[in-house]
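The block that comes next holds chain A.
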Amino acid sequence: MDLTTLAFYFFAALTLGFGAVVVMSRNILHAAFSLLFTFFGIAGLYVLLFADFLAITQIMIYIGGILILIIFGVMLTTHITGVDVKSGRTGSIQLGGAVLVTLALAATLIIIATGTAWNESPAPEVTSTAELIGTSLLTRYLLAFEAASMLLLIAIVGAAFIARKKN
Partner candidate 1 sequence: MNFPILTWITFLPLAGMLAVLLVPKGKDEQGQELSKTIIRWIAAGTTFLQLVLAIILYFSYDTALAGVNDLKSFQFVEKVSWINAHLPMVGDINIEYFLGIDGLSVPMVLLTAIISFLAIFPSFGINKAVKGYFAMYLLLDLGMMGVFTALDFFLFYIFWELMLLPMYFLIGIWGGPRKEYAAIKFFIYTLVGSVFMLLVMIGLYHSTGTFNLVELMNQGNFMPGGIFSGTGTTLRLVAFMGLFIGFAIKVPVFPFHTWLPDAHVEAPTPISVILAGVLLKMGAYGMIRIAFPIFPDAFAYFQTLIAWIGMISIVYGAFCALGQHKVGKRDFKKLIAYSSVSHMGLVILGLASMRPEGITGAIFQMFNHGIITAMLFMIVGVIYDRAHTRGLDDFGGLAKKMPIYTGIMAVAFFAAIGLPGMSGFISEVLVFLGAFKTYPVLTVISGLSIVLGAAYMLWALQKIFFGQLPEKWQGPWDPTGRIYKTDDVNLREIVALVPLGVLVIFLGVYPNPVLNLMTGSVTQLIELMKPFIH
Partner candidate 2 sequence: MTDITPFTTHLLQSMQAFVPETALIVTFLLALAADLIWKKQRHISGYMALAGFIVTGFLLVQQQSVTGITFSGMLVIDHFGIFIKWVILLSAMLVVLFSFISGELHQAYTRLGEYYILIVGMVFGMFLLTGASNLVMIYLAIETMSISSYILSGYTKFVRRASEASMKYVIYGAVSSGVMVYGFSLLFGLTGSLQLHDIGAYLQQHSVDNLTLLMAGIMILAGFGYKISAVPFHYWTPDVYEGAPVTITALLSVASKAAGFAAMLRFFRLAFTAPFTAVDADWTVIGSIDWHFVLAVLAVLTMTLGNLVALWQSNMKRMLAYSSIAHAGYMLMAVAVLNDTGVAAILIYFFTYMIMNLGAFLIVQLVADKTGSEDLEAYSGLGYRSPLIGVALTVFLISLTGLPPTAGFIGKLYVFTSVISAGYVWLAIVGVLNSVVSLYYYVRVIRNMYLRDVESQGSKITFTPAVLALVLLLAVPTLILGIWFGPLVDWANLSMAITAFH
């Protein structure tokens, strides 16, 4: 078992293990912090997949941005001191449905993942993906890039409006 393999299993365990904690923990703060480790594990997987730029983006945006946002959300919508932190699950029938549906979907996806002849080809050696991604974003994906900025603008205007307390 080489190092890559070991690293893979480590990051995979990190991702899935904390992922499980995220969705199962009764304490919302535990969940939020577990999410951090999940994202970290994913970033590790990206590295293993030669996506260095993405790994860094993952850490910066997710951990630095989204997760902070979420923790803010937790703070603003939960009485930290109260019992509320321990958020329950929904009703048992629905929970049963959730388990079933999730398991069915997971099984199906795994069957598909392992059984399919994917479009695979040997990867050329790449040193840094940042340049390639940058070129892509400013050439082929220029429109998408610009549209994304527009989207962010809309999101800012909208979120700001909704989150404002008074008109």
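Going forward, contacts are C-beta pairs under 8 Å (C-beta built on N, C-alpha and C of every residue); 3 or more make two chains touch, one makes a residue touch a chain; residues count from 1.
How these were chosen: all candidates are chains of the complex that A comes from, given by their letters.
Nothing here was measured: the structure is a model prediction, and the numbers come from that model.
The candidate list 1 or 2 contains one chain touching chain A in this complex, and it is 2.
On chain A, the positions that touch candidate 2 within their shared complex are 108-109, 111-112, 115-119, 121, 135, 139-144, 147-148, 150-151, 153-155, 157-159, 161-162, 167.
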